[in-house]
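See below for the structure under consideration.
Missing here: one protein chain of the complex. Every other protein chain is in place.
Up next is subunit A:
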Amino acid sequence: MNERIERLRKESFEAPVTLDHERAEIVTDFYIENFGKYSVPVTRALAFKALCEKKSIYIGKDELVVGERGPFPKSVSTYPELNCHSLEDLEILDTREKNPYRVFEKCKQVYRDKVIPYWRGRTMRDRIFADIGEEWKETYAAGYFTEFMEQRAPGHTTLDGKFYSKGMEDFKKDIAEAIASLDFRNDPEATRKREQLKAMDITCDAVIIFAERHAELARKMAAEESDPTRRKELERIASNCMNVPRHAPGDFWEALQMYWFMHLGTITELNGWDAMNPGHLDRYFDPFYQKELKAGTITPEWARELLSAFWIKFNNHPAPPKVGVTAAESGTYNDFTNINLGGLLKDGTDGVNDISYMMLEILDEIHLLQPQANIQLSRKNPDRFLKAALRVIRKGYGYPSVFNADTVIEQMIRAGKSVEDAREGGTSGCVETGAFGKEAYILTGYLNTPKIFELALNNGIDPVSGKRIGVETGDPAGFETFEDLYAAFEKQLHHIVEIKVRGNQFIERMYADYAPAVFLSVLTDDCIKNGKDYNDGGPRYNTNYIQCVGIGTMTDSLSALKKHVFEDKTFRMGDVLTNLGKNFEGSEAMRLTFANKTPRWGNDDDYADDIMKRVFNSLFNEIDDRPNTKGGRYHIDMLPTTCHIYFGSITGATPDGRLSGAPLSEGISPVQGADRNGPTAVIKSCGKMDQIRTGGTLLNMKFMPKVLQGEEGLDKLAKLVRTYFRYDAHHIQFNVVDIETLRDAQEHPENYRDLIVRVAGYSDYFCDIGLDLQEEIISRTAQEEV
């Protein structure tokens, strides 16, 4: 890291997070004056144009890639047209202890006088909640599922490489051709399409204006600049911003600036989930780099400096804050931009290049919250690439995460994509599979599987709220076989998924009709060709995901009841239900029998793993292949983000010995502490899930830094990953734990049973070793980490 990068990094790291009212004010002013004059897409496009014309332009000292969504770094915009913060929300955001957003008095004033009076009752959120129905609202409030589009626009979207060879002028030509070929005589949709295409054209002009305003400022700054080197840089920035995005980028520097304007455009237009994902930046940037290297117009050092300066820009954009009750939750500043590295090129060859390695080094060196990166590891990628990633992982940041490119591609082919589109795709957000630049793959919400099972145990009543949420499936005390119990679960599952999907379909239409993503549609194939919006089935592929949470908790709960109630008859169902209701108070022996004497998932034990497969199949059969409203299909993901904590908090005690309110298992990781046969057993158990039939799974593994020490530790970890991927696994990430974690493990050993530590000539479970040895390891680790 040279001096400039160090300073840019520090500035970004230390900048306070503030709330920007400029976007809200410009949009509100626009709507007050213009609402009703134009079609919906044109209104949205003109509002976007107003933002591009009016928002403050910022160029930071020594920056090389320019542009911010807010008036300055880490000033986070709001989207009152989707959901409008109340004054109380602003107060909470300003004063909450964790992850606050500083709210200036001026912002509150604008909200009080203009934004709130105009938008109250008109926001997407207000309109959705007004019409979605009581049944949905009750089920949602009780915590059976979450809803993504309740606060943010559909997202989890990733751009591809098209705009590195195509400028806005070229897109405008495509749009003009599409308009010219509309068939007004035979196509009843032609008028609608024309409005959509007109709107797209407006957004192309808008981003050009936005860029040229940066050129203007850069020129002005250059004229006032006394340092000749910086003056030259500013002049170059000005010329970059005149050329891109109007035209395709001509060199490496312009390519970076090109992406950055596309990023800002899409995240200014709407607050889609997971910000915007750049896709396979290494393969998009490398051709520019190689060409310039050959021509002698760039050095590796300068390329690295440009790339680092570009990298830091992502960190200037914390996630937009939530509204309502969730504003009080701590949340995260991370907006989940996730850069893909490696994988396979369109023609099926190895996609790793010089920029892949350079980016891994930058990820390590800069290690900010954002952006995060992952590697897409194909069997055709060299081990050197995997090890370069593992060297960063070993530092304990938890990233990059590691994906199986071959599985990701196979998942997409199963879902009907062409093999070329699949290879150009990858994963975004947490672990979600998609065809970059060609697909709207929308996460619609998490599904609380153990709580649905809780309905089966309570004959359809939610024991927490006391309300009837599910259907009547009978008193389980009367069930004679495990099959009776399982059938009750499947009925409850069907009931809840029906409610969820009905809600989804309604919300999906609301966004299609009232909140089109016009600029994003320009960048997504085949919206121009189809004359349809990104939110309305315009893309080549349209997928909805439901993310299922708690399969570990679910499996172990079923396994415990199967073994101890139906097979061994150690306990009677009636007593189990009573004790669950009392949160196992006074029945510790039963709780521990469930926890310790049950075959549990994550141990490569077919008794439990077969139950997991069965639950997985139930979820798959219930959800997969349901049609959405955009010509696409539903698929399942197995990931929780942090939702297993929330879902756990509103789920009572479960028969795996979990107490009421405790977190559920996360991703496809086994229940915390249930896996006791080491990492290969976890991998074997997870490998029994047919992950090809998902759109993403998430497996977390904890390691002590010492286990991964040296070249040998690295080699063996690399082989562990490669073997997991031989089982068609989707993803793995590593937690290389620190001292705080070890301290927590001492206090709550039940959560850390799977934590492996290097002891002496061998490795062992941290919780299985004595206190003095634990202390010894902690002090040893402290020395290692100095």
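Just a few scattered comments:
One rule holds for everything that comes next: a residue touches a chain if its C-beta (ideal position, glycine included) is under 8 Å from a C-beta of that chain, and two chains touch if they have at least 3 such contacts; residues count from 1.
Heads up, the rule we're going with is that contacts and distances are computed from a predicted model.
This complex has a chain not shown, and the name its UniProt record holds, of "Aspartate carbamoyltransferase", "Putative pyruvate formate-lyase", "NADH-quinone oxidoreductase subunit J" or "Putrescine-binding periplasmic protein", is "Putative pyruvate formate-lyase".
When the full complex is taken into account, the listed residue touching the unshown chain is A:Lys597, out of A:Lys54, A:Lys346 or A:Lys597.
From the options A:Asp113, A:Glu588, A:Asp625 or A:Asp744, the residue with contact to the chain not on display is A:Glu588.
Among A:Pro249, A:Gly538, A:Pro655 or A:Pro679, the one in contact with the hidden chain is A:Pro679. In the full complex, the hidden chain is touched by subunit A at residues 588-593, 596-597, 604, 677-681, 683-684, 707, 712-713, 715-716, 719-720, 722-723, 726-727, 756, 759-763, 769-773, 776.
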